[in-house]
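Everything below concerns the one structure shown next.
Of the protein chains in this complex, one is absent; all others appear in place.
Letters A, B and C mark the chains as written, and numbering starts fresh at 1 in each.
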Amino acid sequence: MGKLTVRESISKGLYEAMDSNERCYLLGEDIGEYGGAYAVTKGFLDKYGEKRVRDMPIAESVIAGAAVGSAMGGLFPIVEIMTINFTLLAMDQIVNHAAKMRYMSNGQIQVPMILRTVTGGGGGLAATHSQNFEGWYANVPGLKVVTPSNPYDALGLMRSCIESKDPVIYVEHCLLYSVTGDVPEEYYNVPLGKSVVCREGQDVTIVTYGGMVSVCLEAADKLSEQGIEAEVIDLRSLRPLDIETSVKSVCKTGRAVVVEENWKTGGFGAEISSSLQENAFDYLESPIIRISGEEVPMPYSRKLESAAIPDASKVTITIKAMMEI
Amino acid sequence: MGKLTVRESISKGLYEAMDSNERCYLLGEDIGEYGGAYAVTKGFLDKYGEKRVRDMPIAESVIAGAAVGSAMGGLFPIVEIMTINFTLLAMDQIVNHAAKMRYMSNGQIQVPMILRTVTGGGGGLAATHSQNFEGWYANVPGLKVVTPSNPYDALGLMRSCIESKDPVIYVEHCLLYSVTGDVPEEYYNVPLGKSVVCREGQDVTIVTYGGMVSVCLEAADKLSEQGIEAEVIDLRSLRPLDIETSVKSVCKTGRAVVVEENWKTGGFGAEISSSLQENAFDYLESPIIRISGEEVPMPYSRKLESAAIPDASKVTITIKAMMEI
Amino acid sequence: MPITLDKQKALETYELMKLIRLFEEECASQYMRGLIRGFLHLYIGEEAVAVGAISSLNEDDYIVSHYRDHGHALARKLDPNGIMAELMGKSTGVSGGRGGSMHLFDVSKGFMGGYAIVGGQLPIAVGLATSIDYLSEDRVVMCFFGDGAVNEGYFHESLNLASLWKLPVVFVLENNLYGMGSHIDRTHATGHNLYLSADEYNIPATQIDGMDVLAVMETAQPLIERTRSGGGPVLIEANTYRFVGHSMADPGNYRNILEIEEWKTKDPISKFVEHALSQNIFGLDDIAVIDESVKQVVRDAVEFAEQSEDPEVESMYREIHG
Partner (left out) sequence: MPITLDKQKALETYELMKLIRLFEEECASQYMRGLIRGFLHLYIGEEAVAVGAISSLNEDDYIVSHYRDHGHALARKLDPNGIMAELMGKSTGVSGGRGGSMHLFDVSKGFMGGYAIVGGQLPIAVGLATSIDYLSEDRVVMCFFGDGAVNEGYFHESLNLASLWKLPVVFVLENNLYGMGSHIDRTHATGHNLYLSADEYNIPATQIDGMDVLAVMETAQPLIERTRSGGGPVLIEANTYRFVGHSMADPGNYRNILEIEEWKTKDPISKFVEHALSQNIFGLDDIAVIDESVKQVVRDAVEFAEQSEDPEVESMYREIHG
């Protein structure tokens, strides 16, 4: 068991992918000489050379599309799109091509590929660079979407993605790269579509994923000081989505809060909330509440940005109010 | 009062926009000489000339972006993107530019524009041409999303869109163009963010929008024959979203079904369901149920396509099962 | 026409073009009957491009097409039965009835799909070529697209990357003058001579008479070989014309009847027949035999398709995930 950062965990997963499969290659803007905008692929170019680590022109459409095509031709591409905001420029290739190919060809074609990208706000990058679109991708049959929240999962999920025969969007939250955690030396993996109870409790269930997990754990600690024991569930992947674990928890606690960074209206939190309601209706003691980012384009000002993103105190206040009802 | 089709209603709205504002112009692929892929703008080129009716190269990004820029420069563009599937190619301009401009410039800039596009399946166009992305746009603060379901609303909503100072996505369902309905001769409009009860009932509330409204009304008629009176609510716009009307209804009926054509996981139906649950929790007699499109890329085969899209019988069966609980 | 075909090759060329023509005409009828639905884009008038270009490929080369893909599929010798069944949405269709007219696939023939997003196939072709290059395979990708697709950003991004990496892609630009109802003069800054765009990317390009199947072969063959032997991408602009509407839904009022008539005088099939007869490559009797057999092929295809089963509703969830 050693300590790794999320960045190191992802890197480790990529090294394993590259070492175990000669057909695996990396492509993306500035992943080579520059080392990656978030330094995840630092050192890869030196180790694997230009054939397998490809710096791309700034052209997200053809980056994603070339990945799809090369997967059809037998390769295993791992693409980096620098941030999820820029995936909007590649969306047609992801949604209309990668996601459709296998189905539309009646299984003649498979598109094994991983598209890594960076989500979330909090870095002072303002409206065009602080968004959370993973929920949109999770709406699309034919894609898988994973959202690691810690080093253990980052590596474990990456290992499962490497096994996938279908396109996966691997979503890295911008504030998590330097977060450290225990990672076993021996091989393990984290299956897609299995959420995890990361803190047990019997009073209320908090369901969340990605960057919001630590916020919720912090809130749970605070609540605990006040005698409220929250169970915190990390979804880990949004598609396939494991709602069972959360349902079980809600059946126990009778209350649920869903926390996400994205805007509320039409956000993926609504999916969690409605699925819970559908499956745990008879156990609910109070309405399931969603805590989400404020519905504004992300402002640059630190003060406004902090106010726009859910934090532990918002979670605790909401839950305390809920418990009093 | 006269009968118009949805197509004629939209056209009428566009004529009004063009006649009342010299700065209003139309742009889109094949809207001029060809008359529009769905013939909505037939006759406009002849009437208004090339300056105000612009056939565009097949280049969705610059179509949307040029519209945004021209709105910033004082024009009022009404863009047609042939189908919502192709808006994925324009998404960066819509989401990262149109939606952000006013906020990020601190109100120095406004972007009054309408982006018309065609959503939905049922036409035998298969996976890349049969999608429903309006819910994604409705997730974005800075945009408005309207989804007319009949000729009256098509015109009334268009009139409100014309008044809007902010970008609106005006979503036309592909199967509605030839649907007819009454449209008053005298001026009226339908405000954005006001849903409507299109059928009253006291046993169950059906909340829906766009192409699914007629399906739900048909289901309601069938249910009525069996003694179940469903109240059907047409949301009319997804952003701004009026949930109040639906909440009121659910408080009365105690039961709700949300019907949408989009895939269920992460679809906009989840928003409706969770908002209802949050606001009418104490009135719910059974879980709110979502009826959605099957979670597959849309197959071409008529048989599979029909099975993939919700129809009246799916709605009636679901509701009957629900009432029995 | 300096290229000459032996009799067998000439007959095969005629047969393929004729098959495409009759197949497409049959599709139009089946569409009117309601057995084919959705968007149906016919290849009538453009046969020489597909046949000339594709018959110059090796069997394991890849082909990437667009939504106007029946001609390419037939030229690649996909089973006409399977194509027609696909158009009727049957489980025996080449894409299992899931893709329809715009999305034909037959990987066993290297036919990597018809793509219905204008320009969306260009990056796919570049990606396939990347895999060829990476795996040091002896293949090329032939990628078809229209004059309208040139205006998408995809064109720019794809040609740039193909050239930068010297990838084995043969870009075949089918310039039929119109993207739906829009003439290229109204959508492209330089109007005609789209092939000159390839200069920006250092890609060798040629413009040819796409109504002349021999001209297409003559140009395509050396360019394909150039690409195959590591010379990087090439672009062929084939000037052609669709004799029919953009799709079956086309109001068709944007083209001048005289223009259409004039192009019809350049009919690629008649043109080739005249040539072959005048050069005594084959005779009228050969044509009669082929015409009969081709008609039969089309009739069989319809029969096969009509008698095939719809996919089972239970099959709907197959092949989404592994």
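The rule is short, and it goes like this: a contact is a pair of C-beta atoms (placed from the backbone, for glycine too) under 8 Å apart; a residue touches a chain by one contact, two chains touch by 3 or more.
Here the structure is a predicted model, which is why all the values come from computation and not from measurement.
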Which of the visible chains would the unseen chain be in contact with across the whole complex?
A, B, C
Of the listed residues B:M104, B:L176, B:A220 or B:I233, which contacts the missing chain in the full complex?
B:M104
Specify the residue from the set A:E8, A:E29, A:E134 or A:E261 that touches the hidden chain.
A:E29
Touching the hidden chain, out of C:A189, C:L258 or C:L284, is C:A189
Return the single residue from B:P141, B:G269, B:P287 or B:P310 that touches the missing chain.
B:P141
Just checking the interface: what residues of subunit B touch the absent partner chain?
23, 25, 51, 56-57, 59, 61-62, 64-75, 77, 92-93, 96-97, 101-110, 141-142, 144, 164-166, 240
Note that subunit A touches the absent chain at residues 29-30, 33-35, 37, 39, 55-61, 85-86, 89, 123-129, 294-297, 299-304, 307-308
If the missing chain were put back, which residues of subunit C would it touch?
151-157, 159-160, 163-164, 186-190, 196-197, 199-203
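Going forward, only the chains that are shown with their structure count from here on.
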If every chain is reduced to the average of its C-alpha atoms, which one ends up farthest from subunit C?
A
Chain-centre distance (mean CA atoms) for subunit A and subunit C, in whole Å, is 41
Using mean C-alpha positions as chain centres, tell me how far subunit B is from subunit C in Å, no decimals.
36
For subunit A paired with subunit B, centre-to-centre distance based on mean C-alpha positions, whole Å:
30
Of all residues in subunit A, the ones touching two or more other chains:
92, 96, 103-104, 141-142
Can you list the residues of subunit C that touch 2 or more other chains?
95, 97-99, 103, 115, 117, 120, 153, 320
